[in-house]
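Apart from one protein chain that is not included, each protein chain of the complex appears where it belongs.
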Amino acid sequence: MKKTPPLHGIIAYPITPLRDDGSLDLPLLAALVERMVSAGVHGIAPLGSTGILPYLTDDEREAVTETALRQVAGRVPTLVGVSSLTTARAIHHARFAERAGATAVMVLPMSYWKLTDAEILTHVDAIARAIGIPIAIYNNPATAGVDLTPELIARLLEIPNVTMVKESTGDVNRMHRLVQLCGDDVAFYNGSNPLALAAFAAGARGWCTAAPHLIPALNLALHDAITRGDLDAARRAFHAQLPLLRFMKEHGLPRVIAAGLTLTGTPVGPLRAPLLPLPERHVAELRRLLVDLGALPA
Amino acid sequence: MKKTPPLHGIIAYPITPLRDDGSLDLPLLAALVERMVSAGVHGIAPLGSTGILPYLTDDEREAVTETALRQVAGRVPTLVGVSSLTTARAIHHARFAERAGATAVMVLPMSYWKLTDAEILTHVDAIARAIGIPIAIYNNPATAGVDLTPELIARLLEIPNVTMVKESTGDVNRMHRLVQLCGDDVAFYNGSNPLALAAFAAGARGWCTAAPHLIPALNLALHDAITRGDLDAARRAFHAQLPLLRFMKEHGLPRVIAAGLTLTGTPVGPLRAPLLPLPERHVAELRRLLVDLGALPA
Amino acid sequence: MKKTPPLHGIIAYPITPLRDDGSLDLPLLAALVERMVSAGVHGIAPLGSTGILPYLTDDEREAVTETALRQVAGRVPTLVGVSSLTTARAIHHARFAERAGATAVMVLPMSYWKLTDAEILTHVDAIARAIGIPIAIYNNPATAGVDLTPELIARLLEIPNVTMVKESTGDVNRMHRLVQLCGDDVAFYNGSNPLALAAFAAGARGWCTAAPHLIPALNLALHDAITRGDLDAARRAFHAQLPLLRFMKEHGLPRVIAAGLTLTGTPVGPLRAPLLPLPERHVAELRRLLVDLGALPA
Partner (left out) sequence: MKKTPPLHGIIAYPITPLRDDGSLDLPLLAALVERMVSAGVHGIAPLGSTGILPYLTDDEREAVTETALRQVAGRVPTLVGVSSLTTARAIHHARFAERAGATAVMVLPMSYWKLTDAEILTHVDAIARAIGIPIAIYNNPATAGVDLTPELIARLLEIPNVTMVKESTGDVNRMHRLVQLCGDDVAFYNGSNPLALAAFAAGARGWCTAAPHLIPALNLALHDAITRGDLDAARRAFHAQLPLLRFMKEHGLPRVIAAGLTLTGTPVGPLRAPLLPLPERHVAELRRLLVDLGALPA
């Protein structure tokens, strides 16, 4: 299983759209998933950070999982976020995702109290034992409050069905170190949008990103150039989209994607409080970025 | 209300004890609260970080609130943690605490996505409008993932019933800055155990701490010395307990308090996974610290 | 020697004033030293960070040492900075200071390449062996690029004539930790101006500061209140001067002291390039602060 991880390329992260009353807008979720699959992305990952996983109730998480997987309908592999603060809830959601037909699940060890390495290993191992599908371990200290060192990730990869790593620190040195520790065939994925070029150059199998909501063709063009070994073309495709990628990182994915979809003709409802919509002055900046990219008429 | 905040002195934070099957041990919670009230602490604060608030279900939170307040029975003021990742759940818990008779509630703006200042202000304001009792705003970037600057705290204190601040950064400069911004009568409390002496010297109204589970007399002695204006005695009381305070900070309050209670004759069940008990080698170190403090026979 | 360190109280750091042609203005240096001694400070420390030690040539450093010590003329103890990037030059300057009559010397282990603990110990030990007067070890990672942990400082204090520690991290926890490691009689001094109150509360023997150039009476009032055990008075004296102390830290001591002296009637020449004078907009802010403190007419 280690040798042939089920995911590669552009792995798209749908937002979780809400109605004006704050409830889930599942038909819109299905439409957004459909649009990205049609655009040619190589995977769909509901309930990531972009999907505001931690802000949803258990019931809502299950509804998002079912809706997204039903819409994908096996056309591309799926990676469902199942992270929870407690091990018990993470296991519950991992089992639910497996039953619903997920290709794999993603586990971010979240912290309130800083977790020790032993606690993280025990937590992930318990989830892994509860399911039969592959796990992608996810490192994102900026949101999760805990940083998985490459050394710890290497130990997590010894758990049989932990076969993938999503790295979102934005430090390419972490990826090089991981290859040094685990060998060339370690399947790592990049989750920091502005690091997309460097991560592919470092050998990343894929790029986990919400950007295909707005610029799928550019995201795919970067991956295609890398696959062809055309570093110059890759650099051009990357620099074209870098201003938007940096903007997304600076202002937060749910805020930017919701505003961008609304700008490009797909109105999205409110974010879940305490999250607020992108402020107007930043919406104006986003509009300029999208015009520059041809995603909006001037 | 600003002038006479309802809390001062040693504000004790009970752990939330569990049975071996992982369910709440409410009788033990009541006993632990009783013991600290009897020891003379000046306030009780259930559902803090020590009380593993974020790891509990809504039902469990309500049960802890009711149990603790019933046991206190008005003998000392109470401060109930109501923090939640979403505004809606925080309001729910704040209302519950008010109905249950809490003196005040504590709000820690928690983050997954980094919150903007506007989001934090809107979040706290919404909670404040929903209740009629005072709010203590809580800054603890190490657990919450968001850091409230003194400038932002000063703005939060303009909300009518936000009348107290608990500062847990461990940086006394934050407290001095707060006094500079808000005036001498700003009611701030220290939540970083090793900062207890410096915070009282800076004018803190109280010390929010789980240490009274193990060494209430020493905690009270520090406060008494400060109240008497005896800085030398305060320094001696502080240095006597500093090794334990540092140990608590280094290894995490729930782990250390649970282990310390077990060592001193009050067995406490497991922590909630992924949290694990204090490792054996650290239990041995804790035993030595407690022996040195006279809390355990040699 | 450990028990009775030669310095205590307000230890004043003279700037090193320059003429318009960039050469040392030694008569002005003597006048500034005289003014602070007359104001009642308890020690004089030429060639500190304020004295722009690292920007001076060897000859200039020697001239400053001689001028300052001659002016003090034994009325208060002196602490001469002798830090250099190489051990050889530090030894040279330490010997010079001893011959010139310094009470003690201050050593900041400076780094370009990060120094290992072994390198710092060897460096300080070599300087200590070369002289017969006491050494104050100085920790200031913000300027020196290397951070001395309390554990390393404790080891440095085992060198016979290393008898004092100046701590400038601005973290009072470092001081508490030092007492825990070295015992109550460890002679530590505070070098972070905004930490003056907390450091005295923690037991600091003295406050190393350039502020007596501008507000000697307030600096001394804080120390007097602490000596009398009057914490309330100490807090009042501290809060009165805190805005200026924070301004000094934010904009850099040489820039602020030079501008403040000029504002208060003692024109000081340029700083040594690349250092530039305090920008005009900040001079205006400084003027307001000095007016508020009564150091300038409104």
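We call the chains A, B and C, going by the order they appear; numbering starts again at 1 in every chain.
Keep this in mind: a contact is a pair of C-beta atoms (placed from the backbone, for glycine too) under 8 Å apart; a residue touches a chain by one contact, two chains touch by 3 or more.
Just so it is clear, the structure is predicted and the values come from calculations on it, not from any experiment.
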item: Touch partners, limited to displayed chains, of the chain removed from view; value: A, C
item: Hidden-chain contact residue, picked from the options A:A88, A:V179, A:A217 or A:L296; value: A:V179
item: Hidden partner chain, touching residue among A:A63, A:A88, A:A142 or A:A201; value: A:A201
item: Contacting the left-out chain in the complete assembly, out of C:G40, C:G145 or C:P243; value: C:G145
item: Hidden partner chain, residues of chain C it touches; value: 22, 49, 52, 54-55, 85-88, 109, 111-116, 118-120, 122-123, 126, 142-145, 252-255, 272-276, 279
item: Those residues of chain A which, in the complete complex, touch the missing chain; value: 170-173, 176-177, 179-180, 184, 194-195, 197-198, 201-203, 226, 229-232, 235, 238-239, 242-243, 246
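Basically, only the chains that are shown with their structure count from here on.
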item: Graph class of chain-chain contacts, one of line, ring, star, complete, other; value: line
item: Averaged-CA centre spacing for the pair chain B and chain A, given as whole angstrom; value: 35
item: Computed distance of Cα centres, chain C from chain A, in Å; value: 51
item: Contacts with two or more other chains, residues of chain A listed in rising order; value: none
